[in-house]
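Here's the structure, in structure tokens; my notes come after.
A protein chain is absent from this complex, but the other protein chains hold their places.
Our next item is chain A:
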Amino acid sequence: MTSVLEVKNIVKIYDDEKDQFATKALNRINLKIEKGELVAIMGPSGSGKTTLLNLLSGIDSPTSGTIHIANKELSTMNKEELALFRRQHLGFVFQEFNLLDSLSLKENVMLPMILEKRDAVYMETKTKEIMSTFGIYDIADKYPYSISGGQQQRAAVSRALANDPSIIFADEPTGNLDSKSSKTIMECFEKINKEMETTIVVVTHDVFAASYCNKVIFIKDGILDSQIVKKGNRKDFLDQIIDCLAVLGGGTHDD
């Protein structure tokens, strides 16, 4: 197995200009994620999960350390190249969906392809294919503010898939959803992961959501705490995660 993502010794320090008070959000993190893995990152609030994800996706840059994705080192790229890299190789799903209100669902899903200036016919077929997979093609022409949260998130997942990314990052994708919708979303991820062998990294507080993954990484106070790998069925894995969280402390603050 080749590793799609390799993180070495990253440190992230937020400088606060006002109080001259620096927050060390991440402290010497090392991480390796192999192709085709479905990984959950868990940890108490403020432990640096979102920060980690932002660094991995090039939205923000680390204070020190290196990040390799698909054999490319992010720090060697400038802002422009990073943007291009993101839309060509990465997919994103966010807690607050991040769909554009001015675009219909279909157009939202197409957006990464449009930025890539793909051919119109190709975009249409691709969009139809993805959206049908997630059962939202029949509402393709609706606008984000007139559909449910679960549907919006499925559209966001569809959008993340548009450019056949090598890796998908999701930051609390189920945070705004009820358990039924959460289940649908996680099943989507499972399906993508199985069928297309797409690597997926999910940050979540939700143990139930995490149990869908093959591996759970726990971080605390900006440091990698531990990780567990799924061996048996999902139910056992769920219990295992709950135990780990209990040890970790802080736990799942919003449940």
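Definition applied: contacts are C-beta pairs under 8 Å (C-beta built on N, C-alpha and C of every residue); 3 or more make two chains touch, one makes a residue touch a chain; residues count from 1.
To be clear about the criterion, contacts and distances are computed from a predicted model.
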Chain left out of the displayed complex - its UniProt protein name, from "ABC transporter permease", "2Fe-2S ferredoxin", "RsbT antagonist protein RsbS" or "Aldehyde dehydrogenase iron-sulfur subunit": "ABC transporter permease"
Contact partner of the left-out chain, one of A:A22, A:L84 or A:M196: A:L84
Selected from A:L52, A:L111, A:I139 or A:I192 as touching the chain missing from the view: A:L111
Residue among A:D15, A:E124 or A:D239 that touches the chain left out of view: A:E124
Absent-chain interface as seen on chain A, which is shown: 57, 59, 79-80, 83-88, 90, 92, 94, 98-103, 107, 110-112, 114-115, 117, 119-120, 123-124, 143, 145, 159
